[in-house]
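Dumping the structure here so I can ask a few things about it.
Complex shown without one protein chain; remaining protein chains in place.
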Amino acid sequence: MADLVEKSPCAGLVPVAAGALRLSEIALGPITSVAPYKGQAAAVAAMLGAQGLGWPAPGQVIAQGAARVQWFGLDLALLIGVAPGAGLADHAALADQSDGWAVLRLEGAGAGDVLARLTPLDLRESIFGVGQTARSDLGHMAAAITRVEAEAYEIMGFRSMAGTLVHEMAAAMTRVAARRTSPAKGR
Amino acid sequence: MRLPCPLCGARDIREFSHMGAALARPDGGDWGPDWNDYLHNRDNPAGQTEELWYHGQGCGGWLVVTRDTVRHEVRGARLAGEGAGA
Amino acid sequence: MRIDGKGRGIDHSRVLRFSFDGQGYEGVAGDTLASALLANGVRMVARSFKYHRPRGIMTAGSEEPNALVTLGRGAAQAPNQRATVVEMHEGLEARSQNRWPSLGFDVLAVNDLMAPFIGAGFYYKTFMWPRAFWERVYEPAIRRAAGLGALSGVAAEDGHERAYAHCDLLVIGAGPAGLMAAWAAAEAGADVILAEEDLAPGGRLLAEAEEVDGIEGADWAAGLARDLAARPNVRIMTRTSVTGAYDGGTYGAFERSAPGMAARHGAPKGCFWRIVARRAVLASGALERPVAFAANDRPGVMMAGAVRAYLNRWGVAPGQSAVVFGNNDGAHRTVADLQGAGVHVAALVDARTGVECALDVPFYAGAQVTGTSGRRGLEAVMVATAKGEVRLAADCLAVSGGWNPTVHLACHMGARPVWDESLAAFLAPEGAVPGMEVAGAAAGRFSTRACLASGLEAGLRAARDLGLPVPNITAPPAQDGRYDILPLWQVPGRGRAWLDFQNDVTVKDVVQAAKENFRSVEHMKRYTTQGMAPDQGKNSNVAALAVLAAASGRTIPETGTTTFRPPYVPVPVAAMGAGARGKGFAPERLTTSHGASVVRGAPMIEAGLWYRPSYFPRAGETHWRQSCDREVAMVRQSVGVCDVSTLGKIDVQGPDAARFLDFVYTNAMSKLAEGRVRYGLMLREDGHVMDDGTCARLGAAHYLVTTTTAAAGQVMRHLDFAAQVLRSDLDARAISVTEQWAQFAVAGPNARDVLAGVLDEVPDLPFMGFGEVRIGAVAARLFRISFSGELGYEIAVPARFGAALSDLLVARAEAMGGGAYGMEALNVLRIEKGFITHAEIHGRVTAFDIGMQGVMSTKKDFVGRAAASRPGLMEEGREQLVGLKPVGEIKEILAGAHLFDEGAEAVSANDRGYVTSACYSPTLGHVIALGFLARGRARIGERVRAVDHLRGSVTICEVCAPGWVDPEGGRMRG
Partner (left out) sequence: MRFSALRILKEGLTGNRGWQAHWADATPKDRYEVVIIGGGGHGLATAYYLAARHGITNVAVLEKGYLGGGNVGRNTTIVRANYGLPGNSEFYSHSLRLWEGLEQELNYNVMMSQRGVLNLCHSDGQRDAFARRGNAMRNQGDDAELLDREGVRRMVPFLDFESARFPIHGGLLQRRAGTARHDAVAWGFARGASARGVDLIQNCEVTGIDIADGRVTGVQTTRGAIRAGKVAMIVAGRSSQVAAMAGMRLPIESHVLQAFVTEGLKPCLDHVVTFGMGHFYISQSDKGGLVFGGDLDFYASYAARGNLPMAEHVMEAGLALMPMIGNAQLLRSWGGIMDMSPDGSPIIDRTHVEGLIVNCGWCYGGFKAVPGSGDVTAHLIATGTPHPVAARFRLDRFATGRGLMDEEGTGSQHNLH
């Protein structure tokens, strides 16, 4: 009778700190991709609504305590922090993605400047405020970036690329930290 | 260049890949001139054209983009399919 | 010479030591290398590209054509740095370039005497005989003589970074126009980025002695800049040159780090920015242009505006006795500044007639400088006046031929500048770059007052375009005056008159080019190389095409211009590619068993972005083949474990999932029973094989598609395309689950026993069966499939358990005399079975070629069906997949060898095919190979020659059916 021990994607890679910037790994709990079938969007929204959530507009995150629904692409969202309700599978294609993603939290003054070194996203508050999420490039990788606080972001990258993900974030953090201690300020 | 993804908003082209002219696939049938036109022959206009782009590093949507091949002006983009959820 | 008490841009009290060509000097804070060299009386700083003539500092900006130096050594060695923008710092070490053995004595100065024989395009007319001499003699000599600075040859420092910035308005240039534009837009509430090439805002105001708003212009600029910098919606980026205008409001920019910051640990040496702006104002100013007269390239001949900059900003007198020559009022202002700084002015030479001079200076109106003399620097100036030629002793000649608006960025998207007769200069056409407006001197508005006004207008218009409330701002009072210029390009006379100082292109060269019918401006440029040097013609293009126009009897507009191309100023490759060195070039994808494989000493090899173990060496094994053979035997006789997580896994669900897969696979997955797995082939729409793999039916409306490692991304994209574009009528959803699952192949006679100790219960799966299983608390998936030909399973668990399961499986296998196997063994195992990989399905093969026309359903439409039926794609004569084994003396077969009929000469005409994969089969005890052979299937049993010219190998092979070990497949079904 085997008992398998688990290992997190960024084990041994984080935390990383540079100046006021911090990078750490977070565990989101279950992650399920939800892709509604034809004509089922309303039904799916209703079922998620019953959990106090709902169907997110593009770039939107709907949170309810530890649970949330995060827009993840064309007709695609991630149900995070809770297991899908019974019957949801009748209306949408569900797939367990709990292990597929390395999830990092970047926080501290200049966090936006760090991401500005890695992603072409327009991160200005007026465009990408708290609660906004986006799929985009991060360095040479695909990532999902969510702004959770004014100067805190959640970054999801492929589990297999966790090493590169952390390395590139750390390198950008070093640059930004070094710049911010200089007269030619940050950014 | 930036493309106005209907879902993600204006994004840098480095998030997209270009497939070519947006043409209708001949439905089934055996090989013939219609297939040869679909796969190979092109109007290839020096000016406005409709082409397929894939937002692979973004929402994963296939877009039909209206773009000028000389000035690189992008006049618009729409989802190529209805999208299963609609 | 430094002038006491002068120089608003420097701090006399902060002395900094630096060296040039090994000689120590002192500069002060705020100096550039150029101002410091001039302050120390250093006049000759470089040798010219072709004639190796002595050259001095000519300008005070990034357009400098002469004063290029090399900084640093080794990894830090940076050639071709403009002394005029290099910021002074303690210990700065600069060296001159393109001279040997020394700047003072340069052997190749002999080229100057050869000038009559090495004019424009001479090399197209000689060096042709004898033929072999080009590579051996002529070219090496030319290459050694050419070039400017040198790379050190060692890896460059990896200190740059790249970043993105977004704004409503990008203002390019922080002179009076740019500052006003930024102010107006900022006041309106726009997000503004103000990019300035110089180390401080101000533009020409830093260089001129004039007032704005009743205070010194430079102070006014500093004050406004401070106010703007304090606003949350303004970002001032100094030391930042906008290098290119690209589509969609995207701009490239290079930011040089201040010497102080660059030295700090972790700080970038520089940053390449991609700035996205909804609107842009180009306030890049104007560049003063030289006049072509004989020997106008001597050290000491400078641009008048640069002379004023050195006087007013850096407190440096470029000489003791100056002559000023111009065709506009700038010449007069220069005399005033020189005299104000106590520099003797020998004469003011104004090419215009009927102009007055208010200054106390020998004044020649309607006169021209016809030549200069001096050895390593200017000593005297010849002037043709109404009363004949006069010779004036001078060590500085300030020249102003007028100003060229800096329209480069406005023309980066293909627009051609338009000629303005009244300014005798080119201006940017309207709307040349969508969203960009040109303002200030860049728009031909030369006076400070006009600059302030046009910058303000541009800023307000931008605010309006952005839908923002237009603020009520007025421009401060400033100096005005009309730009009164007499076009003057060349002064007639004997001797060489330089147009392109950097590439040594003279008036004579351009005239000769026209004579030889290189009359198109593009032909002239390419033939003479005018405008192709590091300054890209900033100092020479307009004059050169004016000379060409005259020589070809056309007007300047008729003659046209060459194309402006990015970057506006040179950018280090290390900046535009920052971060890509070494492992930074591409992400690394690691499987969950990576660490364990490394611990076992397995060499990890790249498989796309993934790393996979090559083999697992054991004690006593000194060669990879020993390990590989052992691992193969292990799998054939006991059991092996291999991480196959890199294979693409795509989850397909939906009411129409079956129909959808029928459309993307050649075979009918709708016929697949639940709980079963099937081999599947996907074609590209052009009828060639895209990828192969297995497809498992997990439920009535739920499939799991497996792709090869190499094609995983391509297949996912393809399925998205099929689902969204080709068959959006079908209700099926596909999503990648590659990252979710860690998957391991367990193969060999003892595979079941290994699983028995791991799974709570091993289901009795048939070959190509699938089942849900449990490992303690963990839900897992079990597939009975085989890529080795042995009894085989693949077991998948959520990736968090991958490392643990891998260790467990390998430990169990080792206990049974088996163990982990790597890519080498995997490859041998599949070749022994005749299974294909992308070595065979390399993009040019059809299902017919690999003998799989059988798996092409005739009952349904599928991607590639129609194109695959093209006659040329199913002709018997095509190269078809076969097996090969050596039957002659030579026992080796090399992948990449070509196949020929026995006795046929190994030449293209007789080429019959090629070898795709080859290996030594420990199971069979000899080499086997897969390859493609014309009419191959009909030639089983025949003999062919495999010829590898490259490695000198010729092997007689027998053509076999691919697949040697257990061809009936009894063992994997077992």
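By letter and in written order, the chains are A, B and C; residue numbering begins at 1 in each of them.
Criterion: a contact is a pair of C-beta atoms (placed from the backbone, for glycine too) under 8 Å apart; a residue touches a chain by one contact, two chains touch by 3 or more.
Fair warning: this is a prediction, and the values are worked out from it, not measured in the lab.
The hidden chain, counted over the whole complex, makes contact with B, C. Checked against the full complex, the candidates C:T353, C:S422, C:N517 or C:T555 give a single residue touching the omitted chain, namely C:N517. Touch with the chain omitted from the figure is made, among C:V15, C:V573 or C:A756, by C:V573. Considering C:S102, C:T126, C:Q320 or C:T353, the position touching the chain not shown turns out to be C:T126 (whole complex). Remark: the residues of chain C touching the chain excluded from display are 49, 76-80, 116-117, 119, 122-129, 131, 134-135, 139-140, 142-144, 146-158, 160, 162, 244, 246-247, 250, 252, 272, 274, 412-414, 508, 512, 515-518, 520, 522-523, 526-527, 529, 532-534, 536, 563, 565-567, 570-574, 576-577, 579-586, 588, 605-606, 684-688, 690, 838-839, 842-844, 867, 870-873, 875, 894-898, 906-908, 911, 914-917, 947-951.
In the full complex, chain B contacts the hidden chain through residues 1, 12-14, 17-21, 33, 36-37, 39-46, 49, 51, 67, 69-72.
Simple rule for what comes next: only the chains that are shown with their structure count from here on.
In terms of their C-alpha centroids, the spacing between chain A and chain B amounts to 29 Å.
Residues of chain A in contact with two or more other chains: 35, 37-38, 74-76, 120. Touching two or more other chains at once are residues 12, 56, 60-61, 79, 83-84 of chain B. Those residues of chain A that touch chain C in the complex are listed here as 1-9, 18, 33, 35, 37-38, 74-76, 92-101, 113, 116-117, 119-124, 126-127, 139-141, 158-165, 167-168, 171-172, 174-175, 177-179, 181-184, 187. Touching chain B in their complex are the following residues of chain C: 246-250, 274, 276, 413, 434, 654, 685-686, 717, 720-721, 723-726, 728, 731-733, 861, 865-867, 869-870.
Those residues of chain B whose C-beta lies close enough to touch chain A in the complex are 7-9, 11-12, 14-15, 56-61, 79, 83-86.
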